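Note that this complex is displayed minus one protein chain, with the remaining chains in position.
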Amino acid sequence: MKVNLRVWRQKDPVDKGRMVDYTVEDASEDMSFLELIDVLNEKLILSGEEPVAFDHDCREGICGMCSMVIDGQPHGPERSTTTCQLHMRKFNDGDTITVEPFRAGAFPVIKDLVVDRGAFDKIIQAGGYISANTGSAPEAHSTPVPKAAAERSFSAAACIGCGACVAACPNGSASLFLGAKLTHLGEMPQGQPERWERVVNMVETHDDAGFGGCTNTGACATACPKEIPLDVISQLNHDYLKATVGGRKK
Amino acid sequence: MSYSDYTVGAPVVDKAAPDGPIETRWERRKFGVKLVNPANKRKVKIIVVGTGLAGGAAAATLGEAGYHVTSFCYQDSPRRAHSIAAQGGINAAKNYRNDGDSVYRLFYDTVKGGDFRARESNVHRLAEISRQIIDQCVAQGVPFAREYGGLLDTRSFGGVQVSRTFYARGQTGQQLLLGAYQALERQIHAGTVNMYQRHEMLELILVEGRARGVVVRDMVTGEISSHLADAVVLATGGYGNVFYLSTNAKGCNVTANWRAHRKGALFANPCFTQIHPTCIPVSGDHQSKLTLMSESLRNDGRVWVPKQLGDTRKPKDIPHSERDYFLERKYPSFGNLVPRDIASRAAKEVCDEKRGVGPSGLGVYLDFDDAIQRLGRKAVEAKYGNLFEMYERITGEDPYEMPMRIFPAVHYTMGGLWVDYDLQSTIPGLYVAGEANFSDHGANRLGASALMQGLSDGYFVLPVTIGDYLASNKLPEVGPDAPEVVEAEAAVQGRIEKLLSINGNRTVDSFHRELGHIMWDYCGMERTEEGLLKAIDLLAELRREFWNNVKVPGTGAELNQSLEKAGRVADFIELGELMCLDALHRRESCGGHFRAESQTEDGEAQRDDENFAYAGAWEYTGAGSAPVLHKEELNFEYVHPTQRSYK
């Protein structure tokens, strides 16, 4: 199949950048979207042009490294699918596909489609953990965890930290990412001692990083390749209000 | 003298391993290590390369202990290391099921599963620590699967007879890695760990024969810098990508290990690679990686190919009598549930007979028709629904209507840098953890054991044993202007310059693909003397062509993904040569290494304990120059070698 690509090209963080048109004549339906870019890059290199820089690693939908916006949707048109698992059979012969980097003030573009998502690590550093030094753990069965809590915790912990939620959000908010971590840890009995401090510190760091505020549009949950439910943001609000207005955080 | 004319050097001896009763060896070793004064720990610097289960856990734990840690990863966040992709679970001898499990049984299963090519002391320690790992991960908030009473659920895995595998749906690796990652981020926040993302280690710095630092490249700015420390830990994973197509992440590479190998660290058992039988087949030349389908599918799926050569009918139109259920035919008692290595090789055999299915002929059917008829579609959907969806997403075929096509793919590498009981390589001060070392898995790894080993090394072994080295050795101050540092940086710079200046006619990927083809054809599931000799010649030629004809666009002073790949592929080619040589010299079949010349009458792997009950550790003597083999004799005092049979 033949595919026309409009790809964002930007040499470095300070370059203004622009869209550039390419055509790939011999795409195959069985290719993943990233393999299409691979094919394009091989051609660009041999013709003496710079290949398109893009982030990718595991190519099986779990590492969260791939990060492009395809036709206005983070990770492209297929629901619950990362770019690396999106296949060309979802497109038609002759389609023109627009490929852009994730756009957010907190995710500056490094080059072409590569953005800096370091702000996510900063949010985790602010409290996205349970303090348990190696060796200090009690026997695993000393604290049972109700199955429902473990399940909800897992659903939230399935977040791959790709940033699609931020890229989709008209407010550039990372609330879904933040809420997912707070729900993962907050559902666990082990996560209770630090719960109130955690939410306040992580929310502050989230705002510090330049992410916007949530207005409950739900775009994040729609774009999320791992189907993190929107109610993790409600959990985040709940915990934050309880910690601050409710005075739980000492 | 050709590359294959290797010489045999002095045996390599594990001096750190305690003797005496195996149950107390780790206890005694822990008591034997010298301790670093807590007040001094902040002054002791340790570099950890890699942030997977082993590296992330080690950096976090060393940081908690008060050391001054610097950590590097090539990804944009430590959370993305490829441990994240492990699906199945993690073994631990908790015996929560009361089904007769014990540390000793886990030890026994692992030594046997490794086809008697692992070190008993290490494996026993691994089995002991497995229990602590679960405690630690639960305390960190890892959301393991639980039963209605709130206690941990387990399942059986990989043909083992006890239920000792802890899991978090199909994403156990992800959840364990996030636990380690969060512990690491906590230490970064506390200031004990300096984290450098998007940094790739390109050289090891040796001073007076000791590992004292690394040279890294900032993959965003291209800046080359040196980092100095008192000890260096490599936790950089496996080298499956030498085959180009594997289940590894695209970025997984051997460069850090290979740089250390070139500086004197011995590389052990490089030919021991694990080929996983149930992966989605290659769909075309554009294929960039292979996707694993969980091994659990073989519990209900039946593997078959048409009996007739050139049978092009649709699978549904082929009557049962004209299908060859070859695993059930050859291994009546284990059927479709034979271990990974056996299932993989059997699939290869039928494809070699040209009875393979799919457009490429490299595939066999994994059919759920019988299961759907017996259990109903609903039950099959409940068990495997998400896997079926993933299969359909990738192939565009509906497995409820048409049998899946599967083919074996490279999955894990048991070989790696040689380490002693303390995880120290042959370079003093250089420690190697996780899949990067030649590990505790011998010639074959059992399912759900990789996560166990990574976390055991990272959380519990290395942080203790490295202290012994740091407390016992008075290390001189090394300045940034030391000649060894300058030289290492110049070497890195020179290599980058060289790669950029060749400006030939072939892309890095085209070399990588060709390397993969050679390795898969001659050093894959079945190896022969003739093929390996041929591969060694082809690889030498490929190496020469690479350095004369590769085209790397762009500059070194920017984000340049072609340049990153070029450096890695150059190292992979050299590693490929060593793997072939290792496979050539080991004239026996064991675990993941099958030599056609060494099989029983009915085509099963034939081990040769008399001549090959050793770990083969190779010493580098220069690119293309014959290496030196150092043997570490393996003694089996507790688990006595027997022939595996699955008939």
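Annotations
Letters are used for the chains, namely A and B, taken in the order the chains are written, and counting of residues starts over at 1 for each.
One rule holds for everything that comes next: a residue touches a chain if its C-beta (ideal position, glycine included) is under 8 Å from a C-beta of that chain, and two chains touch if they have at least 3 such contacts.
The criterion applied here is as follows: contacts and distances are computed from a predicted model.
Choosing from "Succinate dehydrogenase / fumarate reductase cytochrome b subunit", "Thiosulfate oxidation carrier complex protein SoxZ", "D-ribose transporter ATP-binding protein" or "Chemotaxis protein CheA", the protein name stored in UniProt for the chain missing from the display reads "Succinate dehydrogenase / fumarate reductase cytochrome b subunit".
Contact with the omitted chain, checked across B:R29, B:K112 or B:H227, is made by B:H227.
Looking at A:S28, A:S80, A:N133 or A:T244, the residue that reaches the missing chain in the full complex is A:T244. Even with one chain removed from view, chain A keeps its contact list with that chain: residues 6, 8, 12-14, 19, 69, 71-74, 98, 100, 103-106, 108, 116, 168-173, 203-204, 207-219, 221-223, 229-231, 233-242, 244-245.
Going forward, only the chains that are shown with their structure count from here on.
One inter-chain figure worth recording: chain A and chain B are separated by 27 Å, centre to centre, where each centre is the mean of the chain's CA atoms. By the touch rule above, chain A contacts chain B in their complex via residues 11-12, 28-32, 34-36, 38-39, 42, 45-46, 48-51, 53, 55-60, 62-65, 78, 81, 85, 87, 89, 110-111, 114, 116-118, 120-121, 124-126, 128-141, 143-147, 150, 153-154, 157-158, 160-161, 184-185, 188, 190-191.
Contact residues on chain B toward chain A in their complex (touch as defined above): 57, 60-61, 64, 75-80, 82, 84-85, 94, 96, 132, 134-141, 143-152, 168-169, 171, 174-175, 178, 181-183, 185-186, 188-189, 195, 197, 220, 247, 249-251, 283-284, 286-289, 291-292, 390, 393-396, 459-460, 463, 505, 507, 509-510, 551, 553-554, 558-559, 561-562.
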